[in-house]
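Sharing a structure below in structure tokens format, with a few things to ask.
A single protein chain has been omitted; all remaining protein chains appear in their positions.
Residue numbering begins at 1 within each chain, and the chains themselves are lettered A and B in the order written.
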Amino acid sequence: MAMVENRRFLTVLTHFGLLLGVLIVGFPLYVTVIASTQTAQDIVQNAPMSLWPGSHFWENYQTALWGGQSEYGSRIAPALPMLGISLASAMIIAIGKILISLLSAFAIVYFRFPLRSFVFWMIFVTLMLPVEVRIGPTYEVVANFGLIDTMTGLTLPLIASATATFLFRQFFLTVPDELLEAARIDGASPMQFFRDHLLPLSATSMAALFVIQFIYGWNQYLWPLLMTTNESMYPIVLGIKRMLSGGDAANEWNVVMATAILATLPPAAVVLLMQKWFVRGLVDTEK
Amino acid sequence: MGSLSFRAVQKTYGSGSRAVQVIAGLDMEVADGEFVAIVGPSGCGKSTLLRMVAGLEEITLGEIRIDGRIVNGLEPSERDIAMVFQNYALYPHMSVFDNMAYGLKIAGISRAEIEQRVGSAARILELSELLARKPRQLSGGQRQRVAMGRAIVRKPKVFLFDEPLSNLDARLRAQTRLEMRRLHLELGTTTLFVTHDQVEAMTLAQRMMVMNAGVVEQIGTPESVYARPASLFVAGFIGSPPMNLLAGRAEPDGFILKGQADIRLPCHPPHGEIGSSNLILGVRPEHVRIATTPGSVLSVPDQERLDWAFQVDLTEMLGAERLVHGRLGAAPFTLRQETAEAVPPASGRVRVQVDQRDLHWFDARTGRRVDAAHP
Partner (left out) sequence: MTSERQSFFRNRWLPWLLIAPQLAIVVIFFFWPAGQALYQSVLSEDAFGTSVQFVGLENFVRLWNDPGYLASFNTTALFSSLVASLGLSVSLLLAVMANRVVRGALFYRTLLIWPYAVAPVVAGVLWTFMFAPSVGIVSAALRHWGLDWNHLLNPRHAMALIVMAAVWKQISYNFLFFLAGLQSIPPSLIEAAAIDGAGPWRRFWTIVFPLLSPTAFFLLVVNVIYAFFDTFAIVDAVTRGGPGQETSILVYKVYFDGFKALDLGGSAAQSVILMAIVIGLTVVQFRFIERRVQY
């Protein structure tokens, strides 16, 4: 945006405000990192803890990753397997959603078939039903299929919501008709058109959607809470919560914070590395 | 070979009371190797007709045959045609080479054959240096050539061009027109060329089809369409500057301009129309000469020469020619001169001459041409 009035003062103030914002937004993260480098005693008994880094970085993270004993004698579940569960389910959800939605959007936009509008509305309606409003019955369905405590049960109910289908549909609508006509004249079958033209052109959308869905899958809490009973199937977000033993009792805050950092690293990495596509995709999705 | 045949072809959108007919019954035969231009204003149905040949639109009634084979139900790729779109429709994510090779790849043609065909088309169109580039790295003219290249490599029976020059600037358009002409001479493929620009149609076509609102007004060579337009529409559409059209009443040896009872143009209207008030007289601007010297300025037999009084209003200098705008009586009238001729007075009355045989007559109600029959 062009500077209409060149007010130095205003610019300085703006930078100041932004830095303040960045600091406030980043403060909790800072506290978390610091806490993850100290001992539980430092935090609990010598409260409030110092805001300078401690020296127990490696120990805390090792304890977090591989589990062990806390300073207070309670068992700490290893985070590594839980990270693995989170990674697997996030990938399955993200990739699964993208694939299924690509195919559905392709069918809806490029084919005429009876009940097309009806099908479209059916999928549209699912936008209005986040898992949180149907937890009870969905749990029953999953249980009836015997999918409790399975990766399938963890991921399948979350794969078919309509956001991705919508995004791809919007995008496909912007592809010129002539491209399709030229491909038809060239003799391309529908799937050839899909593979040779739509997919390459959708690359940006797919990237943006991957970021959004990966984070969505990684951060899932309520659903795993309901349908996993076995610690071996806990995603990391569940694991962290369980480490809080409620109230104000002695928590191994240092390890909890270390686990929190571990739990945030992969999604943060995905967001930051794919920032460009993500921002573009996020803003275009809803329009 | 690539002959094309239209039999009673119709196109209707919608059904029942909301049906809209966009192409009325059309019959036409296109010979193998012929270049036919389909020309008309926007919305006349010319693109729809082309797309029906291509297989991108359903044929409501009638038959279209390519090379004797009915293609009504066939997919575009089964019709052995190639099409160049107005916006080129190049695959944006593929290189020029891949764009041209795509159809061949789908058809399962060998890699060697593909390279050979793409290579020779690239040579003809001067694209050999650009084969690795993507469409967004090309200029408009280059993209247009890639679109042509894509059509050429398929060696189809019929080329279909949908206003391929419309998106080029004026100079490039003229240049490309020539290239298309050369290409047609070299390849000899049957071509259907859709355009709204009558100059393009006239210069490129062996035969023209003039369309208006779904109806074919005339089919003929450019010369015949120009010299003997079959309807008012064709008369006004073909030719630049457009033909002068005057409404009035016919008398045995004159034409009374409508609404101006005292203005009478000496001439001999068609025998059967004498007394009719539903006549329109048409004269092309280049057929009217200003008589600056007494006597005749047209080298025509005396009995065919007509003298009229013309009021000059303003003059447009176009380079090699000059347009003189004015009036016959109160009716607007334009005539065309070579720049070499004497500049007409800035305003004022002059005498103009026209050859009787260069007059066109049309029925005002039907728009059809009426032939003058000399007694």
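One rule holds in what follows: a residue touches a chain if its C-beta (ideal position, glycine included) is under 8 Å from a C-beta of that chain, and two chains touch if they have at least 3 such contacts.
Just so it is clear, the model here is predicted, and its values are computed rather than measured.
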Option touching the unshown chain, where A:A77, A:I95 or A:V119 are the choices: A:V119
Hidden-chain contact residue, picked from the options A:M49, A:L154 or A:L209: A:M49
Residue in contact with the excluded chain [from A:L154, A:L167 or A:A260]: A:A260
Chain not shown, touching residues in subunit A: 1-5, 10-11, 14-15, 17-18, 21-22, 25-26, 28-29, 31-32, 35, 43-44, 47-49, 51, 100-101, 103-104, 106-113, 116-117, 119-130, 132-138, 140-141, 156-157, 159-160, 165, 173, 177, 180-181, 184, 190-191, 193, 215, 218-219, 221-222, 225-226, 237-238, 240-241, 244, 246-248, 253, 256-257, 260, 263-264, 267-268, 270-272, 275, 279, 282-283, 286-287
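The definition used in the following text is that only the chains that are shown with their structure count from here on.
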Distance from subunit B to subunit A - Cα centre to Cα centre, in angstrom: 60
Touching residues (chain side subunit B, partner subunit A) in the complex: 54-56, 75-77, 81-83, 85, 87, 89-93, 102-103, 106-107, 150, 154
Subunit A residues touching subunit B - in the complex, by the definition given at the top: 176, 178-179, 181-188, 192, 196-197, 200-201
